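Just one protein chain is left out here, and the rest sit where they should.
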Amino acid sequence: MSLSEKDVQYVAKLARLEVTNEEVAKYTEQLGNILQYVEQLNQLDTANVEPLTHPLDVKNVFRDDVVRPSLTQQEVLSNGPEIQSGHFRVPKIM
Amino acid sequence: MELYQKTLHEISTDLKTKKVSSVELTKTVMDHLEKVEPQVQAFITITREAALKQAAEADKRLSAGQDVTPLTGVPVAIKDLLCTKGVRTTCASKMLETFLPPYNATVVEKLYSMGAVSVGKTNMDEYAMGSSTETSYYKKTKNPWNLACVPGGSSGGSAASVSADQAFASLGSDTGGSIRQPAALCGIVGLKPTYGRVSRYGLIAFASSLDQIGPFGKDVEDCAIMMSAIAGHDPKDSTSADLPVPDYAVEAKKPVKGLKIGIPKEFFPDGLNKEVADAVKQAIEELKKQGAEIHEVSLPASPFALAAYYVLAPSEASSNLARYDGVRYGLRVPGENIMEMYSKTRAAGFGSEVKRRIMLGTYALSSGYYDAYYLKALKVRRLIKQDYDKAFEKVDVIATPTAPNPAFRFGEKTGDPLSMYLEDVFTVSINITGLPGLSVPCGLSKTGLPIGLQLIGKAFDESTLLRTAYAYEQATEWHKQKPSLREA
Partner (left out) sequence: MAIEYEPVIGLEVHCELKTATKLFCGCRTTFGNEANTQVCPLCLGLPGTLPVMNAKAVEFAVKIGHALNCIISKYSKMDRKNYYYPDLPKAYQISQYDKPLNYDGHLEITLKEGTKRIGITRAHLEEDAGKLVHAGGKAGRLDSSDYSLADYNRGGIPLVEIVSEPDLRSAEEAYAYLTELKSILLYIDVSDCNMEEGSLRCDANVSVRPKGQSQFGTKAEIKNMNSFRFAKQAIEYEIKRQIALLEKGERVIQESRLWDVTENKTKPMRSKEEAHDYRYFPEPDLVPIVLSADYVQKIKNSLPELPAAKRARFASKYGLTPYDAGVLTDEQELAHWFEEGAKHTKSPKGLANWMMGDMAAKMKEQKKELKDLKFDQKKLCELVDLVEAGTINSKQAKEVFAEMFDAGISPAEVVKSRGMAQVSDPKAIESAVDKVLAENPSVVADYKGGKQGVIGFLVGKVMQASQGKANPKLVNEVLKKKLDV
C-alpha cells in the first residue's frame, strides 16, 4: 500500500497536527519508507495466530468502590493555560 | 579517587559508616555535576536546593541509624518523563515546558521514601522517541566517552550522568531499547525489567504495552540495588505484577556454573559490526570459562520484531499523546476555534520525530488499515514470544549484542528516520515480548567507545540476568574504566 500526500493530510487532520505543504511532502516520503519496511510483516503467516495485546497474562484487576481524596480545585486548575470561574476555558467549538 | 567516582554500594557503605555525610556528599556531587555539565548536558532541570534538603533529612536517618536503606543519602538522577511533584517534568518536549505534576510517580515515591537524594531530571529524546537523545527540544546530551558522539537514547541523559559520575545511579525508561542501548553506548549497566515488574504509575506514557522503568548503575551490583528499590506491585497500575521482590544484590552474587546460555544466530547477522561481534563473542567465551554452557538457539521471527515494533509503538503513542491538546496543561497556541487551537498547539509543541510517529500510528490504527497493520503486528508479537518461550525451554539466559554499533556521531543518523530505527534491532523484541533485558559493558572499540553485551532472561528472572552479568563483570575490568570527557 503506498502512501499518498492526501493520506498524510487526512492523517494529520485526524491527529490534529497542522502541517505545511513542505512537511506533507517530507512526511509522505519518510512515512512511505517506514511503511514499506513494515510490509515485511506480511512474509509471516499469521492466519491461525491469536493477537497478543498484553505481554503479561494478568486478568481481573479491580479496586473497591471507596472514595479517595481528589485534588483541590486549585490543584486541578494549576497547570491550566486559560482558566475562568473554576473552569478550563477553550475557544469556540463550532 | 574522588567521592563521586565511587560506586553506589561503596558510597552507601561510606554513608552508613559515617565516613561522609549525605549533605557533604551531595555538595561534592553537585559541584562536580555542575562542573562537567557544560560538556555533558545531561540535565534539563538541576534541583540543587531540593537535593540538599533531602540530604539533610537523610542525614537524620543515618545519624539515628534508623530506617537506613542502601539508598539513604545517595544522590541519584531521574529521567524527565517520570512525574516529580512540584518539579518541572518536560519529557524533553516544548509541549510540557512548564508542566508541574501534582503527584510523584510510584518509583519516585519509593526512592524518596528510602531516603535517596534526587539531583535533577535528565535529558532524553522527546517523549522517549529516539535512540540518540537528539530529538530533545532542550539540548543534546554528549557521550562522556567522546563528546562528538551521541550517548544513545532515549534515556541518554540518565546514562551519561551516571557514566560521567554526576549521580551514583539513575532511572530511565525502555520501550524499544531506551535503557539498554544508552547503557551500552555509555559503558555502564542498564536493566529493563520484565513488563509489570516495576509500576508504570507516573511514567509519562509512550507505548503502554512496551514501556518499563529501569535502573542505570556503574556496575551490576548498583543496578541490582536500584532494581530491588523500585520493583514491586502497585495497585495504581493494573498491569503491575503481584510478585515478591528478591534482594537482587544478593541474587547477583550467586555463581553461574551450569547456567545455560543461548546464542541466537539471528542476532549475529553477516553484516554485523566486527568490533561489536568480537567483543560480544569474547564475553560469551569468558562466561563459558566460568562454567556456563553455551547453546545455539534460533528465534526465527525475531528479525521481524523491529517492523512489528514500529507499528505497535507509534500506534499506542498516537493515542497516548492525543491528550496534549492545550486544554488542561502544557503549551497552548491560541486559535480562532478549538480545531485550530488543537492543530496549532500540537504542531508547535511536538518535534518532527514525535509528529512522524503520531502520524504513523494514527494511520496504522485508522479504518481500513487496522487489520493490515496493528492487528497483524499483534499476531507477529505472539509468534516472537513463542520463539522465546521455546528457546527458554532449553536455556536460562540468551546473550546478544545490545546495539549494532558503538556510539555514532551527532547528525549521522538524523537524516533518515529508518536508519535511526535500526539502532533498536537487537533490543525491541525484548520489549515486544515483555521479557527482562540487561546491558553490561564488554569492551571498547578501537576509537575507545564502549560496547555492550545484552542478556535476555525469562519473565521475572532478573536474578539470573544480574547473576550472569555480575559473574562476567567481576572477571573483567570494563566497569572500572572511566570516560575521558573529551571530544574526538
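For clarity, chains are labelled A and B in written order, and residue numbers in each chain start from 1.
In this text, a residue touches a chain if its C-beta (ideal position, glycine included) is under 8 Å from a C-beta of that chain, and two chains touch if they have at least 3 such contacts.
Please read all numbers here as calculations on a predicted model, not as lab measurements.
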{"item": "Listed residues B:His9, B:His32, B:Arg200 or B:His479, member touching the removed chain", "value": "B:Arg200"}
{"item": "Per the touch definition above, residue among B:Tyr4, B:Phe267, B:Tyr374 or B:Tyr388 touching the missing chain", "value": "B:Tyr374"}
{"item": "Residue numbers in chain B that touch the chain omitted from display", "value": "81-83, 89, 91, 96, 99, 101-103, 105, 200-205, 207-209, 235-239, 315-316, 318-319, 322-325, 327-329, 338-339, 342, 362, 365-367, 370, 374"}
{"item": "Hidden partner chain, residues of chain A it touches", "value": "14, 16, 53-54, 56, 58-73, 76-77, 84-94"}
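Rule of thumb we're sticking to: only the chains that are shown with their structure count from here on.
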{"item": "Complex interface listing, chain B residues touching chain A", "value": "98-100, 102, 195-196, 209, 235, 238-239, 241, 301, 304, 306-308, 310-311, 318, 322, 325-332, 334-344, 346-347, 350, 355-356, 358-360, 362-363, 366, 369, 372-373, 375-383, 385, 416-418, 421, 432-434"}
{"item": "Of all residues in chain A, those that touch chain B in their complex", "value": "1, 3, 7-8, 11-19, 27, 30-31, 33-35, 37-44, 46, 49-56, 58, 61, 63, 71, 75, 78-82, 88, 90-94"}
